[in-house]
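Structure below; questions to follow.
Yeah, one chain of the complex is gone here, protein chain that is, but the others are all in their spots.
We just call them A and B in the order they show up, numbering each chain from 1.
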Amino acid sequence: MSERDVRVGDTASRLGSGAGADGAYLQVRDLTVRFETEDGVVKAVTDMSFEVDRGKTLGIVGESGSGKSVTSLAILGLHNPKRTHTSGEILVGGRNIVGMDDEEIRRLRGRDMAMIFQDPLSSLHPFFKVGKQISEAYLIHHKSASGREAAKHAVDMLGRVGIPQPARRAEQYPHEFSGGMRQRAMIAMALVNDPDLLIADEPTTALDVTVQAQILDLLEDLQREFNSAIILITHDLGVVSQVADDVLVMYAGRAVERGTVEQVMRHPQHPYTWGLLASVPSLHGDAEADLVPIKGNPPSLINLPAGCSFHPRCRYADRNGRLSFEVVPELREADEVGHSAACHLSQADRTRLYEEDIASAGVAL
Amino acid sequence: MSETLASVIPAARKAPDREPLLKVEGLTKHFPVRSGLFGARAKVQAVDGIDFEVRPGETLGLVGESGCGKTTTGRMLVRLLEPTSGRIIFEGRDIAHLRRAQMRHLRQDMQIIFQDPYASLNPRHTVGRIVAMPLQVNHINPPGGVKKRVRELLELVGLNPEHYNRYPHEFSGGQRQRIGVARALALRPKLIVADEPVSALDVSIQAQVVNLLRDLQRELDLAFVFIAHDLAVVRHFCQRIAVMYLGKIVELGDRETIYERPAHPYTRALLSAVPDVTKLGASGRIRLEGDVPTPLNPPSGCRFRTRCWKAQEICATTEPPLDPKPNGSIAACHFPETGGLR
Partner (left out) sequence: MLRYLVKRVLQSVVTLIVISIVTFLLFFVAPASPARIMCGKNCDANTIASVEHRLGIDQPITTQYVNYMKGIFVGRTYGEGDFARRCPAPCLGYSFRSDEPVTDTLKRTVPVTISIVAGAAVVWLLIGISLGMVSALRRGTLFDKVAMGSALTFASMQVYFLGLIFLLIFVYSTKIMNFPRWVPPTENPAAWFKSMILPWITLGLLNSAIYARLSRAQMLETLSEDYVRTARAKGLPKRRVYLKHALRAALTPMVTIAGLDIGAALGGTVITETVFNLQGLGRTAVDSAVIWNMPVVMATVLLAAFFIVVMNVLVDMLYAVIDPRVRLS
């Protein structure tokens, strides 16, 4: 992983609170996360590198077990250090989270970087009022603020995330909210300290489509307002197409493709990305055509296949002799600047195969 | 696939006239809820008078957001729930209020597949036993024995018949759903109610299961009631689609009509909210405000009016009838949309 990391976002657009940061607000380099379990070492994340700048959204796409949630928890320093081995660098505004003192990370959490989770009902404490949970997040990072100030901030935030009658709603408990309102409250809680980095882990997966659309719109509006860097973790390629500026595709704990949303969705370079796109049913194109699933199942992270982890499921694995079976492909620049893929196929092969097998197979791209 | 099919299903049932296999009339389910000690009895109008038909070999999609009543409807069809009123006519016979003993024959013709493949499989039973269960319960001894049939069924759904003696936890999510499908097929049903069968699966696996269901449907001439919130999946599987909102069908039509030129504003909003890989960015989306109202106290007149951008006075006073619209679907709207989606 020695190649220059591709810059996400625009350096000029950064505002200067980055504590001496050189480059994007969040820079992850060679991040590797391992868990010790009774069955063996789980290679949850291996050699991940990416960057996100303020005002930009990076979509991390992957199926369950691809390591996308593990990555986000590592950024927040939420893994149990006793059972987790983390290496590499995670620079948040220039400060390296990896190996940082617990108390120091804690002060960054919720203030400089915040997170919203998939299931807003289970992620909010059932016993505390929504307003209290938000003002608690404010108070912990504003020691001098009074309870009343914090409560006012909470109500303001609820109003800003589009909750009607915020003062009344702040006095209610999470179970009195609807699913969409709960996620709005979660967002309000995450943004109450105006963080520079927001990680949204499947924020709309538990929601209905019309509510999902509202929440995605809200995230975009708030991003414009707060100019935060957003990492959106999802399995849904449609969601990524809609809100992401840049996309990272993960498979078996590694980044297999990375580029702008235009590059990845329009000229995908990795056979796994092709597989994902071809297997997603669409609202357009030929409804009678069969979907093209990826054969087989994702590998166990304890027992990863040798060589390219994707090779047992890849239609083209045998095109380069034993290469795919023995050598892990590196993430290399592909067809354009800023677009890279981890695949042994030559650029010419990839372009040709994509045209022949994928683009023509009824996938409406 | 067709080799094994020949042995499992003797002859494709090709009804010449294609009379409706299933006909639902005024189907209603109200759940009583009591508020407080002496509180008045209220009722959740989960499903409120819906009508539709399913012809043999046809796939009907029931779509809508949570709380629209699609799951309740599915459960009533297979009589896991007792309808409050209405008729469910299956092969000419009203089964809405059959007693348990009379249900046995019906269960052979109508099966259900659930969303969570793991929760619906007994973890202590082998796969062979799970798939054989419907045969044994109904005292059916197929030619060649139960075991032979189960192996055929496993093969039919793309599982290795050698895995007969394995337990559900040894399989992946997609494979478990295949086990559920094999079990549903054991009695050679004519209709399968599939309740969100692929929504718990990863996308690459989801496609495998959708393709399997499509193959089975075509080859075995199965009719499906396919319940799902994912409109894109429904589009790939269903020939006709019923869109539900707050316990009512608001629009029903064939695939092309529903997806290309829907009449009901709700159908349009729903479709436009689906994030699609073919479209980058979020432009041109219909923004629906607010949440779905509570089915305890649905809005008067048209139930969608509180979120509808076209709502007029009449929408609050008069419930729009579900009748044919110029686009070719039947829809319940005073001000139906015309023209294509794009």
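Keep in mind that, in the parts below, contacts are C-beta pairs under 8 Å (C-beta built on N, C-alpha and C of every residue); 3 or more make two chains touch, one makes a residue touch a chain.
The model shown is predicted, which means the values in this text are computed figures rather than measured ones.
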Seminar exercise, completed: Where A:123, A:269 or A:282 are the choices, the one touching the absent chain is A:123
For this session: Write down which of A:100, A:140, A:167 or A:328 is the residue touching the left-out chain.
Result: A:140
Problem set entry | Listed residues A:78, A:289 or A:327, member touching the removed chain | A:78
Exercise. Footprint of the hidden chain on subunit A, which residues?
Worked result: 76, 78, 103, 106-111, 114-115, 117, 119, 122-127, 136-137, 140-141, 173, 175-176, 186, 189
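We adopt the following convention: only the chains that are shown with their structure count from here on.
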For this session: State the interface residues of subunit A toward subunit B in the complex, per the touch definition above.
Result: 63-64, 178-181, 208-214, 216-217, 220, 235-239, 241-243, 261-262, 265-266, 275-285, 287, 290-294, 297-298, 364-365
Exercise. Inside the complex, what are the residues of subunit B that reach subunit A?
Worked result: 65-66, 172, 174-175, 202-208, 210-211, 214, 229-233, 235-236, 255, 259, 269-282, 285, 287-289, 291-292
